[in-house]
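Note that this complex is displayed minus one protein chain, with the remaining chains in position.
Think of it as A and B in the order they're written, each chain with its own count starting at 1.
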Amino acid sequence: MKTIFKRPEALAETPTHYCPGCTHGVAHRLIAEVLDELGLRERTVGIVPVGCSVLAFNYFNFDCQEASHGRAPAVATGIKRGRPDLIVFTYQGDGDLASIGMAEIVHAANRGEKFTAVFINNAVYGMTGGQMAPTTMPGQVTTTCPAGRDVEQVGYPIRMCELLASLRTPGFVERVAVHQPKYIIKAKRALKKAFQYQADNRCFSFVECLSTCPTNWGLTPLKAVQWVDETMIPYYPVKNFKSPETEGEGDAD
Amino acid sequence: MARKKSKVTIDRNRCKGCELCVHACPKGVLAMSEEINEKGYFFAQVKNQDDCTACRFCAMVCPDVAIEIAVEEAGVSQE
Partner (left out) sequence: MAKVLMKGNEAIGEAGIRARGLCYFCYPITPQSEVAEYLSKRMPEAGGVFLQGESEVAVSNMLYGAAGAGVRCWTSSSGPGISLMMEALAYIAAAELPVVIVNIVRCGPGLGGILPSQSDYRQAVKGGGHGDYQCLVYAPASVQEAVDLMPLAFDRAERYRNPVLIIGDGMIGQMMEPVEFKEHKFPPLPPKDWATTGCKGRKPNVVNSLYLDPYAEEKLNLRMVAKYEKMKKEEVRCEEYNTDKPYQALLVAYGTTARICRTAIHKLGEEGIHVALLRPITLFPFPRQRIYELAQKVDWVMSVEMSTGQMVEDVELSVRCEKPVHFFGRTGGVVPAPEEVVEAVKKQLGAGKGGQA
């Protein structure tokens, strides 16, 4: 017998602390598989955020730095500028990246920093107990918008891919989902491209992963998967927004 | 087309009982157990190995990387 699916080397044996059915684990595995397949593990530095994935350095089997809330893109910039030979990626939640860290991600993208940003959009602040995030869906109930997100008061959810794709600087920007096999296959392809662009010293790369938070959505893992399909994907289209090949077009889409 | 022989292995103590693999399997190969594992979760089990097509969907969706898949040596397709 030949093993055709097993834990990648870049993923440590340590069991994660994530809730049952939380797709943070899927995103971790995809990153690890891609690094293994591209042979990059031994020169990779992962930047983990403040959020549920704050302990991700225990789950990856390569060097990691823990960043302060939202600042992972600045930390990655520092490493990449000082050590351009290293492969650097950030892993950030939506509170981390799209709220407190908005300036850092936009400017890193705009400078065309040659690292890979993995953005986990689960429409909520997971770690702190399910508060409203900038990506929370209209009408979605959270612990700080108990009557549902009121777009009159707090605006509409931020679409990060669309925002970053509008920058003139060339880059790779794609939104994927990690909740179902057909999306997971595409997510892996996007991540592989993103890391390949970095390895080729081409451009900044950004992969947004629509992800579940069954615990704070108050849904079973299976219902959470359906909620991604029914609620998130219609608002957050899963597709490529920008590639270095489409360079110079300014805002894509 | 003749089906390759495959083997799906679930590490019961890694499993958190989310059931995502059970629902992802197009062939109904997996099912939840009635026992609990050392973490206290009802874990996923292989029920009908013979129906398995080695499509890997179950392993792909497993957030805890509790599933390993092996197939007969000959004619292995690499994704």
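Here is the rule we go by: a contact is a pair of C-beta atoms (placed from the backbone, for glycine too) under 8 Å apart; a residue touches a chain by one contact, two chains touch by 3 or more.
Given the structure is predicted, the values throughout are model-derived calculations rather than measurements.
One chain is not depicted; across the entire complex it touches A. One of A:107, A:192 or A:239 touches the chain omitted from the figure, and that residue is A:107.
For the chain missing from the display, the contacting residue among A:4, A:47, A:209 or A:238 is A:47, taking the whole complex into account.
Residue A:66 is the one among A:37, A:66 or A:229 that touches the chain not shown. Interface residues of subunit A with the unshown chain, by the touch rule above, are 41-45, 47, 54-55, 57, 60-68, 71, 73-79, 81-83, 86, 103-104, 107.
What we mean here is this: only the chains that are shown with their structure count from here on.
With centres defined as mean CA coordinates, subunit B is found 26 Å away from subunit A.
By the touch rule above, subunit B contacts subunit A in their complex via residues 5, 7, 14, 16-20, 23-24, 41, 54-57, 59-65, 67-73, 76, 78-79.
Those residues of subunit A that touch subunit B in the shared complex are 1-7, 11, 15-16, 18-26, 29, 179-181, 184-185, 214, 220-222, 225.
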